[in-house]
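First the structure, in the form of structure tokens, and then the observations on it.
All protein chains but one are shown at their positions in the complex.
Order as written gives the chain letters A and B; numbering starts at 1 within each chain.
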Amino acid sequence: MSLIMEHITKVVGGETHINDLSLNFAAGTFQVLLGRTLAGKTTLMRLIAGLDWPTSGRILANGVDVTGVSVRKRNVSMVYQQFINYPNLTVFENIASPLKLQKIDKSQIEGRVRATAVKLGIEPYLQRYPLELSGGQQQRTAMARALVKEADLILLDEPLVNLDYKLREELREEMREIFTLRKTLVIYSTSEPSEALALGGMTTVLHEGRVVQQGPTAQVYQKPTTALAASLFSEPPINLFSGQVAADEVTFDNQVHFPLNSDLKHLPTGHYLFGIRPHHLSLRPAHPHDLELGVTVDLAEISGSETFLHVKHRETDMVLHLEGVHQFEVDASLPIYLPTHKLFVFTPDGDLIHIPRSAAQG
Amino acid sequence: MAEIKLLGLAHSYLGSPKVDSDYAIRPLDHTWPQGGTYALLGPSGCGKSTLLSIISGLLTPSEGKVLFDGQEVNHVPPEKRNIAQVFQFPVIYDTMTVFDNLAFPLRNQRVSEEKIRIKVKEVAEVLELTSLLRKKAKGLTADEKQKVSLGRGLVRDDVSAILFDEPLTVIDPHLKGKLRRKLKQIHKQFNITMVYVTHDQLEASTFADKIAVMYAGQIVQFGTPRELFENPQHTFVGYFIGSPGMNFIDAVLEGDFLVLGKDRLPIKKELASRLRSLSPQRLQIGIRPEFVRVAKQHHEHALHGKVLGVEDRGTYKILTVELGTHRIKARLDEDQNVPENEVLLEFPEARLKLYADSLLVEV
Partner (left out) sequence: MQKVPNNNAWLLVLPVFGLVAFSAIIPLMTVVNYSVQDIFDQTNRYFVGLQWFRETLRSPSLHDALFRQFVFTLSVLIIEIPLGILVGLMMPSQGKGATLSLIILALPLLIPWNVVGTIWQVFGRADIGLFGWALNNAGIPYNYASNPSDAWLTVLLMDVWHWTPLVALLVYSGLRAIPSVYYQAARIDRASRWSIFRYIELPKLKSVLLIGVLLRFMDSFMIYTEPFVLTGGGPGNSTTFLSQSLTKMAVGQFDLGPAAAFSLIYFLIILLICWVFYAAMMHVGKEE
């Protein structure tokens, strides 16, 4: 199914949940909706599914206006955050239920249910009840039920968020394989940038009911068109600080100056917003024009093999993404190094002016 | 202060357990030295919440002893154990103000109102709740409520250990960092033993000085985040810590070489003889994706693999390679070039770990 949304607005009780949103999804693609909680992802999914109606705007499926059409008449499957299965039916009967509703012949049902169960790795559990299974298995059952229908559109609303992080990792890997189907449009919502990157496909970044940026996932990441997109689509968020350009020099935090290097020489005088990705900051100088900053440690977050170091430079908070496990004392002082040639430059309003060179080549 | 010791501790929900699977916690011995921050890390169902309930006294273990500072406390109820607990769901007294919530434990102990006022103010300031003191607890956000729950534990002078049961579960992702920072601050200021249960390795590693990794009712390793990362004692630790987890490949010992399918890797003589004496049923080598190298040139101990795919994760890339019957992941820099079909991998000997029946082999 191809999906076109034209100027969709949804107002609930005086609050605008979706604000003049227009999107165009091609059939057979894997689309990721990325945004924080309350960005409008679930509301949008409900509108797409037909569980709710937009206050204004049109939705076209395969070119046909389906805006008022109830979900029963659309060929849609949905997987939710909470593992939703019929508790009094076995896994087999759960998966078979949409086929039964479509009045498919019994002889065919068995085959299709088994094939889908194998695909999701739950064939051994077909005769068990959902509540006897672990969280991951229950969610797989829900996904099997969504898949077996061979719907034109499959919606997944943060399906992995209630699982242990390891399970989430594993299921995520299987996700692309499982859900890549010929004509089916798959829309997957998440609030974690790393998940969007892991899933690939196309990403639409949402914020407060608006589309911030849309495109192939890696591209949206590498080439954000606004400071907002850059900060929403990176975890930890990109470090942003405002600075002033005057006479070949950049000043920020009223104290730090560094000369404009060749890439940035063309910038006219004025105020700008600068961005530097957390993993480009380091504890050791790596390039000739690195800027040294004295900072104090706020918190060191350790995740397996990497460390996210939160520091403070006067008024500016920054995050560093370091490889390896490092222990730091809270309030310790240390120097960090900022490679000036990897700076992003935005207007004070957030529009992109300059992407650092290596990213631009990507 | 509380040193918490577990001796021969086991727990089964069944009357007379017979096999390992009847136990929620299999017999274990463990000591948590006083004043540290510790995490109890493991997947759902590994027994970590059960263990926490045993430590807090909400559950009496079916076997073994729990000792606080050397004293057996098995049958001492939670209210007499000098502990405080913060639960997964913020527990606050709806009808009271934030001030009264914080004062509640002290009022139950009949502390003077004057002392209560001082203590509550002190704790409220540390937790940044001072502006909310007069507000009804009902109207608070989830993270504010959790802070109040934590505050009730901090106001008491007699608390020697605070236990946390996945306390950040209901908190908004972008507020989690703030709360984690707050917890670390509190620990520094109050110097109380803190035990934190979670299934998230990021939370565990950030919060704790030392992590106890639990798997199937057993504590399989107790170490610093770095130790767990660099030297996993059990295959489960290798798998659970790190994103993605450690790669495991089945191998067979032949002389002083490990045979993996068509490839051979040399190992130290001492390790080989150790392996021979152990003669395990299953031998695996483990290497983390961060340490797998793409060989530039062909050499004797390079392993041949087929490239299955590359994922661009923004700050790095994950290369998936087929090596015999196994799938190996390697972590590459964002700018690193990725080979197309065939690839040569090398496993630096210093980073290669050997596991005999899931346990680390060391010399």
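FYI, a residue touches a chain if its C-beta (ideal position, glycine included) is under 8 Å from a C-beta of that chain, and two chains touch if they have at least 3 such contacts.
Predicted model only: the values in this text are computed from it and were never measured.
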Touching the absent chain when the full complex is considered, from B:94, B:114, B:300 or B:340: B:94
Out of B:21, B:60, B:74 or B:109, the sole contact with the unshown chain comes from B:109
Of the listed residues A:16, A:29, A:56 or A:244, which contacts the missing chain in the full complex? A:56
Have a look at B:54, B:83 or B:183 and name the one touching the chain we're not showing. B:83
At which residues does chain B meet the chain that is not included here? 56, 58, 77-79, 83-85, 87-89, 91, 93-96, 104-105, 108-109, 138, 149, 152-153
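Quick note on the criterion: only the chains that are shown with their structure count from here on.
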Length of the line joining the C-alpha centres of chain A and chain B, rounded to whole Å: 26
Okay, in this complex, where on chain B does chain A touch? 43-45, 172-174, 177, 180-181, 184-185, 188, 199-202, 205-206, 224-226, 229-230, 239-245, 288, 290, 311-315, 335
Which chain A residues qualify as touching chain B in the complex? 36-37, 134-135, 164-167, 169, 191-194, 197-198, 200, 217-218, 221, 234, 277-279, 298-305, 310, 321, 323, 325, 327, 330, 358
